[in-house]
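Removed from the display is one protein chain of the complex; every other protein chain stays in position.
Up next, chain A:
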Amino acid sequence: MFKTIKTSQLQLFAMLAAMLLIVVFFSIATDGAFISPRNISNLIRQTAIVGVLAIGMVFVIISAEIDLSVGSMMGLLGGIAAILDVWFNFPILLTVLVTVIAGLALGLFNGWWVAYQRVPSFIVTLAGMLAFRGILVGLTDGATVAPTSSSLAVIGQSYVPSGWGISVVGLLCLGLIAKVYARRKARKQHGVENKAAKFEYAKALVAVVVLLVLLYALESYRGIPTPILIMGGLILIATYVAKRTAFGRRVYAIGGNIEATRMSGVNVERTKMLVFGFNGMMVAVAALILTSRLGAGSPAAGNMAELDAIAACVIGGTSLAGGVGAVFGAIMGALIMASLDNGMSMLDVPTFWQLIVKGMILLLAVWLDVKTKKAQ
């Protein structure tokens, strides 16, 4: 059986196993408080911001680049959203639109320097990390911009009405099963054998069960938090972009061998710039969730968030050398990091220990990855 499992699948199992281990450990250590509906709701709400950042970052890392400006950019975009909302009383939709466009513009700016001017992305985004933070402090005069309107609070603080939540998840489950069915049928028509195919229904079933359990837990508290719905939607879109579109394919190819990809006639520069632009939009979404949750734009917001996003990607199996990685893995990485944070906080572990443990987990995850690759 193990021969038919690919490395990527093995990695997925390892990640799920790690997640399970963490859940079991903290559940026992906290006498079940860790898996109470209230805490599960909290935990995945905490995942949302790093999760959305990781979705953008994973594309950047797959293309063999890095973005260190994400934290400052999130602070700046969150600040812009707060200013539009508090100072200018923009309607919520316009605030969202302007923030996302600003995120796209900042991302494309980074990408232009990296792709067309050939400045290493480490340097371009290090410069951005400094400059974006500076602009934020300059715009706000170093003061918190508050209080934001109640309509902006919807993005980060509200819950989806239960009828809506249940139907969305229900549709998702049905869609998942229908997709597996359609794919098997198509494969039969083309006469293609796939050894991994027999696990397909089992995999879809596991996903459905996990979704339903989560739904039950969330509904027995206050319902599905809106940020999680947003993240869920973005996961679906980003996975589709990565796996099924020509753009996604080219991003992987660029990370795998940029020279060969250029020789194949791919517009390498434009693709790279778009990757940074996409990342900028994800940062804008994360910034909106952050500002909405805090109810304010703070000059220190998003400090060091880029490191959490990078760590999430790497724990989720993304290779810093490029060409390897997946959106789902990055989300799992973010969830693992958030679980550790949450669990240790519940156990009253001092903050300094939390940092040490997270650092060690990051090291351990990559070490295991290197080891298993060598073993092959």
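Everything that follows uses one rule, which is that contacts are C-beta pairs under 8 Å (C-beta built on N, C-alpha and C of every residue); 3 or more make two chains touch, one makes a residue touch a chain; residues count from 1.
Just so it is clear, contacts and distances are computed from a predicted model.
S.K.: Which of the following is the UniProt-recorded protein name of the chain this complex doesn't show: "Xylose ABC transporter ATP-binding protein", "YeeE/YedE family protein", "Nitrite/sulfite reductase" or "Cytochrome C550"?
M.R.: Matching the unshown chain against "Xylose ABC transporter ATP-binding protein", "YeeE/YedE family protein", "Nitrite/sulfite reductase" or "Cytochrome C550" yields "Xylose ABC transporter ATP-binding protein".
S.K.: Taking the entire complex into account, which one of A:R184, A:R222 or A:R262 touches the absent chain?
M.R.: Checking each option in A:R184, A:R222 or A:R262, the one touching the absent chain turns out to be A:R262.
S.K.: Given the contact definition stated above, which residue among A:S150, A:S167, A:S220 or A:T245 touches the chain not shown here?
M.R.: A:T245
S.K.: Which residues does chain A use to touch the chain missing from this display?
M.R.: That gives, for chain A, the contact residues 186, 190, 192, 240-241, 244-247, 249-250, 252-253, 256-257, 259-267, 323-324.
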